[in-house]
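What you see is the complex with one protein chain gone and the rest in place.
In this document, chain identifiers A, B and C correspond to the written order of the chains, with residue numbering beginning at 1 in each.
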Amino acid sequence: MADEGGIYKKMATYDKRWVYVVLFIVVLGPLIRPFGMPIGISAMTKNYYNVLDTLEEGDIVFDTWNMEFSGYMELKPGVLATHKMFIEKGVKLCIAFGHYEGVALPGEIFKQLQTWLDRYDYTEGEDYIIIGYVFPNEAAVAALSQDFHSNVRVDWKGESIEGTFLDEIQNAGDFDMISDYTTGLATTHMINHMVLQYDIPMVENSIGVSVPGHLANLDAGLLQALLASTRGGAELEFLISSPGPGLKSMDAFTLGHYSLIIFIIIGNIGHYGWTRRTGARDRTGIK
Amino acid sequence: MTVLVVSFLLVFIPYFIPWGPLDWLSGKLMTIAAVTNAFTIVIAVYSQFRRSGRFIREKRKGWVYHIYLLAMLAIMTLSGFLLGQHVGAYEWLLLAVVTPLSSVIYGILAFYMASAGARAFRARSPQAALLLLAGFVVLLYQAPLTGAYFPGIEGAAVYLTDTFGMSVSRMFSISVSIGAIVLGVRMLTGKEVAFLGFREGEE
Amino acid sequence: MSLVAKICAETDTRLIVPTGGGSDTYITREAAVDLVRNAYTAAGVPELFNEEDMPFLSGEQYAYTPGYVGILVRERPGATIMTGSHYSEAMNIAEMANGVDSITITAGCYTSNMAALACASDYIMLGEEQPAAGAYLSRDPAQMASIRVQDIYKFIAIGAMLLGLIAVNVGSDVINRLLST
Partner (left out) sequence: MNEFLQFAAVVVGIFISFAMYTTLYGKPNPLRSWAEFSYLGAATGVSIVISLTYIYNTAILGMQAGDWILVFSIIFGLMMLFRMHPDYSHVSRLPLAFTVGTGLALSLRTQIFTSFIIQINATIVKLWTGVPIEFLYRLTIAISVITILTFFLYTMELSGPLLWTSKVGEYLMYIGFGAIFAQTFMGRLGLFVGYMESITTPTWKTPYTLASAAICLIAAVIFDRTGLGEKLSAG
C-alpha cells in the first residue's frame, strides 16, 4: 500500500520541471527528425483562404504586422502563406508595424519569400511599401484612419511615399482589405476606427491567445475571416500547396499537445489516488 | 479637468456630428495626442537610468549587470541614430539579442501553461470536471494527428470553442466595455483624479 | 490594495509593491505610493512605510517581469497578490510565485489570461470581480455606486438580449434595428 500510495503521490506532486524537460524533448526531437504526420483542414481556415481569394490584381491591402518578433514565430506559417497568395495575385501591400520590433520583420519575411518575389517580379515601391512603425497608440490609429497622408509622409527608410500607389489612399476606407497579423497590439483600435467607421473587410491571423476574443468579432461580423495560430498557418500552407515551416512544425505541435494530455491524465490518477484520499489541496484557482 | 473635458468633447462630438472644420480639428488633435504619448518613451529610459544608477552608486548586488545594461542601451541608441537602423551594431544586436530573446521570453509561457494545466486540470469538483472535459477535447483536436484519424472530434471541439469559449469572450467584452464607460464617466466628472497623477481633491 | 496595506501595517508584515509594466504606470505609480503611505499613516504607523519596498521596475512589460520574478526568487514572499491589469507576464509571475510556494491571488484582465491564471493561481478574481471586491472591502460609496451602475447596465444588456431573442423569433427585428441605429 505504501508503495502504491508512493506512486500516486509521485503522480500528484511531481516536480514540474519534468513537464519542462518532456516538452523540450517532444518539440525539439521531431523538428530535428520530422516524421510527417497527416493534418486535417478546419472550416475556419478554408473560409480564410476563400476570403483572400476574392482579392484581385491591383487591389490595395493594408497589411498590418501587429506583432512583436515573438508573435511572428507563432504566426510565421500564416504570414508567409498569406503573402504568397498576395504576391501570386498581384495585390499591392501597404505594410505597417504595430510594435518597434517590427523593424526586424521585413528582412526575415522577405528573405523567406525571395523565390516568390523573383518569380512574380514583386518589388518594393512598385508592389509593396513599408510605412514602418506607425501605431504607437490608439490616437495614432484613429488619426491615420481619418487622414492617411497627414500622418504618413515617408516609408520606413525615410523616402517619400508621394507618387506611389499610396496616392490613392486618403483615409482607411480607400483600402480594399485589411490583413492583420496580431499578438493583440493595435488590432482592437483598428477594428474600432477602421472597420466600424469605414466598413472595410478585415481578415485576422491571430496568435492562439487572442483567438477566443476574435471569435466573438468574427461572429459579430467585425472580422471576415480568422486564421488561428501556427495550426491555421500550416493548414493554409496545405491549401495553397506550398509546404513551409507550419507543416514542418506539426509533428512537434502534435506531440506537444499529447504530452500535456498525458500529464493531465497522470495528474488525475495522482489526484484520485493521493490528493483526494489525503485531503490535500491542489494549488489552483479552479474551484 | 477643463482641458480633459474640452479635448474629450472636441474628439468625441465630430464622430457623431460630422462637420468639416471640426473633423479637421479632431484629426489634428488625434495626431498631437499620438505624438505626445510617444514622448513617454523618454520617461521610460530615464526611469531605467535612475534605477540602474542607484544600483551602481550603492554597489548593490548585480550592479555590474546594470553597467552592462546602460552600455548596451547606449550602443543601440547611438548606432541607431548615427549609423542608421539598417546597418551596424544596431542591426546586429537586433538580430542577435532582441529578436531571439523576445521569442524566448514569450515562448517560456508555453512551459508555464503546461505546468499550470497539468496541475489544474483535475476533476475535483463539477466546475473543474467541466474545465477538464472541454480542455481535453479541444487539446486533442488541436493536435493535427487526432483530426486526421478521428475527423469527428472537429465537430465537438469547434462546438466548444465557437459557442462556450466565444460566449465567455463576448460576455467579458460586454462587461469590460461597461466598466470602461463607467470609468470614463468617473474621469470626466473628476471622480478618478488619482489616475491622472492628481491628488484627491485637486483640480 | 489599500486594504492589504492596512492589514500589513497593523500586523507589521513586510509589504513589497513592485510597480510598472506599462506606459500608464509612470502616472499610476504616484497614486500607488500615496495609497500605501496613507494606509500606514491611517494605521498609526507611518514610520513603518518604506518606499524602497515599492520599486518601480520598468514601464516596459518584459523589463518589469524579470524584475518582479527576481524579487519572488530572492524574497520568497508568503503571499503574492496581483492587482491591476496584468497581461501575458501574469503567467510568468503566477507560476514563479507558485514555484517559491507563495500563496498566489491574482486578477485576470482578459479572457485568455483569466482561463490560464485561474489554473495557475491559488485564488483568482475574474473580470469585474476585482473592482467589485475593492468596492466591497473599502465600503467606498463612490466605488459601490459605480459597481451598482455597471450591474444596471448588465441587467439592461440581459433584458435587451432576452427581449430581442423573443422578438426576432416571433418575426420582429425591432430590437436589432433599434440597436443598429
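Definition applied: a contact is a pair of C-beta atoms (placed from the backbone, for glycine too) under 8 Å apart; a residue touches a chain by one contact, two chains touch by 3 or more.
This is a predicted model, so every value here is computed, not measured.
For the chain that's been dropped from view, list the shown partners it touches.
A, B, C
In the complete assembly, which of A:Met37, A:Met73, A:Val91 or A:Leu236 touches the absent chain?
That would be A:Met73, which touches the missing chain.
Tell me which stretches of subunit C touch the chain missing from the display.
On the side of subunit C, residues 26-27, 30, 58, 60, 62-63, 66, 69-70, 73-74, 99, 111-112, 114-116, 118-119, 126-129, 132, 136, 144, 147-148, 151, 154-155, 157-158, 160-162, 164-165, 167-169, 175-176, 179-180 touch the unshown chain.
Which subunit B residues would touch the chain omitted from the figure, given the whole complex?
Interface with the chain not displayed, on the subunit B side: 1, 3-12, 15-16, 28-48, 61-62, 65-66, 68-77, 80-81, 85, 87, 90-111, 113-114, 117, 121, 126-128, 130-136, 138-139, 142, 157, 159-171, 173-178, 180-181, 184, 187-188, 195-198.
Residues of subunit A in contact with the chain that isn't shown?
Residues touching the hidden chain, for subunit A, are 17, 20, 23-24, 27-28, 31-32, 70-77, 100-101, 103, 132-134, 136-140, 142, 150-154, 158, 188-189, 191-193, 196-197, 207-212, 216-217, 219-222, 228-231, 245, 248-249, 252-253, 256-257, 260, 286.
As a working rule, only the chains that are shown with their structure count from here on.
Compute the distance, rounded to whole Å, between the mean C-alpha positions of subunit A and subunit B.
Distance between chain centres, rounded to whole Å: 16 Å.
Could you say which residues in subunit B touch two or more other chains, in rising order?
Touching at least two other chains: 37, 102, 105-106, 115-117, 119-121, 168-169.
Counting only residues that touch at least two other chains, what does the list for subunit C look like?
If we look for residues of subunit C contacting two or more partner chains, we find 88, 98, 110-111, 118-120.
How about subunit C: which of its residues touch subunit B in the complex?
23, 26-28, 30-31, 34-35, 55-60, 62-63, 65, 88, 91-92, 94-95, 98, 110-111, 114, 116, 118-120, 127-128, 131, 142, 146, 149-150, 153-154, 157
Write out the stretch or stretches of subunit B touching subunit A in their complex.
Against subunit A, subunit B makes touches at 23, 26-28, 30-31, 33-34, 37-38, 85-86, 94-95, 98-99, 102-107, 110-111, 114-125, 127-128, 131-132, 135-136, 139-140, 142-149, 151, 154, 158, 161-162, 165-166, 168-170, 173.
Inside the complex, what are the residues of subunit A that reach subunit B?
Residues in contact with subunit B: 16, 19-20, 23, 37-40, 42-44, 68-71, 73, 101, 103-104, 108, 136-137, 139-140, 142-143, 146-147, 150-151, 157, 211-213, 215-216, 219-220, 231, 234, 250, 253-261, 263-264, 266-268, 271, 275-276, 282-287.
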